[in-house]
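Presenting chain A:
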Amino acid sequence: MIYNPFPMRVVSKRDEAPGVRTLRLEFVKQEDHDYFSTNYRTGMFGLYGIFGEGESTFCVASPETRKEYIECTFRQSGRVTTTLANADAGDIVTFRGPYGNRFPIEEFEGKNLLFIAGGIALPPTRSVIWSCLDQREKFGNVTIVYGARTVADLVYKDELDEWKRRDDVNLVLTVDPGGETPDWQDHVGFVPSVLEKVAPSPDNTIAVLCGPPIMIKFTLNALEKLGFSAENVYTTLENRMKCGVGKCGRCNVGSVYICKEGPVFTAAEVQAMPQADL
Partner candidate 1 sequence: MTRILLHTRLDDCLAAWRASGYSVLAPSKSHELTRFNEVQHASDMALDLVLPERTIKDHFFPQTEPLIRYRIKKHEIDTEEMVPPELKRIFFGVRPCDASGLAIDDPLFGWDYKDEYWFRRRGNSVIVTIACTSADDFCMCTSVQLSPDSTKGSDVMLTPLKDGRGWQVLALTDRGNALLETIPSILQESDAEPAPPASVPVKFDIDKVTAWLADPASFESHFWKEISQRCIGCASCTFLCPTCHCFDIQDEGDTYSGIRRKNWDSCSFAMFTMHTSGHNPRNTQSTRWRQRIMHKFNYYRGKFDVNSCSGCGRCTRQCPVDMGITETLQSISNLPR
Partner candidate 2 sequence: MSEPFEPKIVAFVCTYCTYAGADLAGTSRMKYASNVRIVRLPCTGRISPMFILKALQKGADGVLVSGCHPGDCHFAQGNYHARRRWTVFRALLSFTGIPEERIKFSWISAAEGAKFAELINGVTEEIRSLGPFEQYQELQKIIETQSTY
């Protein structure tokens, strides 16, 4: 029934940054996998859990082009994430979902893409990035602007290296002032100012922006200055959730249920929400 999760087996885990871990999960039951394959689209989220501790909401960090497994990346902070972080390969955890709406990736086809992410918000962006890179020919220029507090806090370092090497991806990395190491070659500065410096063209470009609320706020201003219209900027919101299916009543921002109408919104939609409720 409605609140029964899929059992998932931990295949591997990877440390991304201090306190940040990625788990790769595979389905224990074929029927669960079939359900997921049919329903999952990039942008959707799930409730990851461990029986005895509870469930936590985060995005599916793997793209819709790779549905053999689910990857999730999370910061170890509460009861559930601490237990999840301690799970070993072979352990059983749970997944409930996929829930919510998705990025309209087919609408992005033929356009240039600008991805902007801050810190632990690269995972939701990453699933869009790979969804697009896995069918690279359908899109124009791809620019990724990613920043974190320190060099150590950058997540998916292997993939950052890979994107850096690719000549069909323009990767812009930055760390907050003071967060750089002596051998840091890339930018130093906050994402909004680095973005203004890089100044990607808004022409025929879709921006996907994920990050903490304060970064989103300033980056939206920067995008506006660069000439992006709010309808062409996509972002994802997160809130505390328990049910994931529009019943438990806590994730709404104004009248908008993040779990059903979100988590993917255009900046225009976010701006229409009551800001005090975010």
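Quick note on selection: all candidates are chains of the complex that A comes from, given by their letters.
Throughout what follows, contacts are C-beta pairs under 8 Å (C-beta built on N, C-alpha and C of every residue); 3 or more make two chains touch, one makes a residue touch a chain; residues count from 1.
Just so it is clear, the model here is predicted, and its values are computed rather than measured.
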* Pick from 1 or 2: which one touches chain A in this complex? -> 1
* Asked: Which residues, counting only chain A, touch candidate 1 once they are in their complex?
  -> 1-4, 7, 9, 51-56, 77-78, 81, 90-92, 94, 213, 239-240, 242-243, 245-255, 260, 274, 276-278
